[in-house]
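A single protein chain has been omitted from the complex, and every remaining protein chain is retained in its original position.
Note that the chains take the letters A and B in the order they are written out, and that residue 1 is the start of every chain.
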Amino acid sequence: MTEWILFIVLTAVAVGSALMMVLNRNPVHAALWLVLTFLAVAVFFLVLGAQFLFAAQIIIYTGAIMVLFLFVVMLLNLEREREPIVTGGQRAAAVALAFALLAVLVIAIAARTSFPTMAMVPGGITLTDLGVALFDEWLLPFELASILLLVAMIGAIALARRRT
Amino acid sequence: MEYLIMTIKAVVVFAVVAGSMPFIVWAERKVMADAQARIGPNRVGPYGILQSFADALKLMFKEDVTPRQVDKPIYFLAPVLAMIPALTAFAVVPYGSPEVTVYGVPIFYVTDPKQVGVLWVFAVTTLSVYGVVLAGWASNNKWSLLGALRSAAQMISYEVALGLAILGVVLGSGSLSLIDIVEKQAVPRAFGIPGIWLFAQPVAFLLFFTASLAETNRTPFDLPEAESELVAGFHTEYSSFKFAMFFMAEYINVLTVSAVVATLFLGGWLGPGVGQFPLLGVVYFALKTAALIYLIMWLRATLPRFRYDQLMRFAWKVLLPLGLANVFITALWVGLRGGT
Partner (left out) sequence: MSNSAAQLAYLAPELVVAVGAVAVLALDILLPERSRRLLARATAAALLASLAAVWWLYAGEVAGRPERLFTGTLVRDGYSLFLDAVFLLAGILGALVSARYVDREGLQSGEYYALMLFAVLGMMLMAVSAELVTLFISYEILSLSVYVLSGIARGRAESAEAAMKYFLLGAFSSGFLIYGIALIYGATGTTALEAIGAAVMSRGLFGNSLLLIGMALVTVGFAFKVAAVPFHGWVPDVYQGAPLPVTAFMSAGVKAAAFGALARVLFTAFGSLSAVWQPALWLLALLTMVLGNTAAIAQTNIKRMLAYSSIAHAGYMLAGVAAYTAGDVALGSVLYYALVYTAMNIGAFAVVLVVGREGEGNQELSDYRGLAVRHPWVAAGMALFMVSLSGLPPTAGFLGKFYILNAALRANLIGLAVALVLASLISWYYYLRVVWLMYFIKPGEAPPTLSGAPSLRLAVGMAAVLVLILGLWPSAALNLAQVAALTVTAGGLPVIGRP
């Protein structure tokens, strides 16, 4: 019962603030709503017994990425989102298509899908489990991710460096 | 039941931390006065010890001006956001020996999540930037905004060094739990050197301490509120109680940083005789924390403020490589010894 209430509340916060993020015209307010979404997701991790992911989510998403977002928004001083040039027809078509897709997904998933369930690990996923998974089974993708980051870094420098 | 006990402990810790605030402020004014050959506050109470209470009353009764151009919701939210993170960090800091129990309940720490531990401190420290950044932005004033921008850039830069410093200690201790980290320091090293991480991880200590000062915007890293160029920086537009909250947040941060450094590097509650008299642990912890607070004040009285480019260069070209080297060497040491 407690779990059920917790789930409802967290979902409401996560989805509600995500909606507010999309609907808000003020970029800083939108960013703050996104922060709230991330925090709600972090608590989801905590409830599911993934304590480390909880901390990582807060440190990386709310603590680093969103601060950078805010930094950029403030630096560019985006006061109000400018109205994009879309005709009424385009907007209506986009809304209709989005809802059609949503309907298809919801109907398909609700009506025809059995979700496989996995037993929760008693006591949650420990750091040791995570470490073993990363450095044994997922060693290679883990190392490839570092190559990916290196590429991103080189790319960012190549595009942003002051011209000599 | 478990949650009730935790709540009670949290309330007590909150009360103690908030209650010590006026005295830390008073101490800072005395230390600064001493360093500058002045007397400092000496009118309210003996040695002026009640000065902070008088100031708090004064601030509360002042008119709370809300400028017209501000972004209201965020303007009100920012001071709260500045205060909360520093307070919540105390949730995982053990302020006395965990052996002391009342009715079987250990009273000297609020909670000890083994899988998160020190990461929680790190996480809430990273959140403390929001108060400053949002205050600066919501004020809708160019000095405030500049302060906020500086703060954001500064905090992101120093967070990296902070994380790497923590990593050194965590690698050496083999645990994230602050209680485990303290207990690891109880074993003396060769030649009777105490096992505290200050001696085994001096680089990590310097990194952590420096980066913490930067994260909390203390001198010499107080560029977000550099009065010589930015009026009062991010809190220019704040007055009355909202200003008091920023003021308090700064001092709670000083206390938090000192407590965390004392735990991570100075052995927390450990000290001679704690084995026989576990209650002594609280005293040792308080003494270590107080010494670090004094150090921070001393630094403020001594060091000039960094220039902005120096600040950035210091973070990325000095602290970051040092931190990486420290992690690398620690990992090598741990690996060669065959685990922690």
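Here is the rule we go by: a residue touches a chain if its C-beta (ideal position, glycine included) is under 8 Å from a C-beta of that chain, and two chains touch if they have at least 3 such contacts.
From a predicted model like this one, the values you see are computed outputs, not experimental measurements.
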{"item": "Among the chains presented, those that the missing one touches", "value": "A"}
{"item": "Candidates A:V9, A:V22, A:A93 or A:L139 - the one touching the absent chain", "value": "A:L139"}
{"item": "Residues in chain A touching the chain absent from view", "value": "105, 108-109, 111-116, 118, 136-141, 144-145, 147-148, 150-152, 154-155, 157-159, 161, 163"}
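Note that in this section only the chains that are shown with their structure count from here on.
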{"item": "Where chain A and chain B are represented by their mean Cα positions, the distance between them in whole Å", "value": "29"}
{"item": "Residues of chain B touching chain A in the complex", "value": "71, 73-74, 113, 115-116, 119-120, 122-124, 126-127, 129-130, 133-134, 136-137, 145, 148-149, 152-153, 155-156, 159, 163, 176"}
{"item": "Residue ranges of chain A in contact with chain B within the complex", "value": "26, 28-29, 32, 35, 51-52, 54-56, 58-59, 62-64, 67-68, 70-71, 74-75, 124, 126-127"}
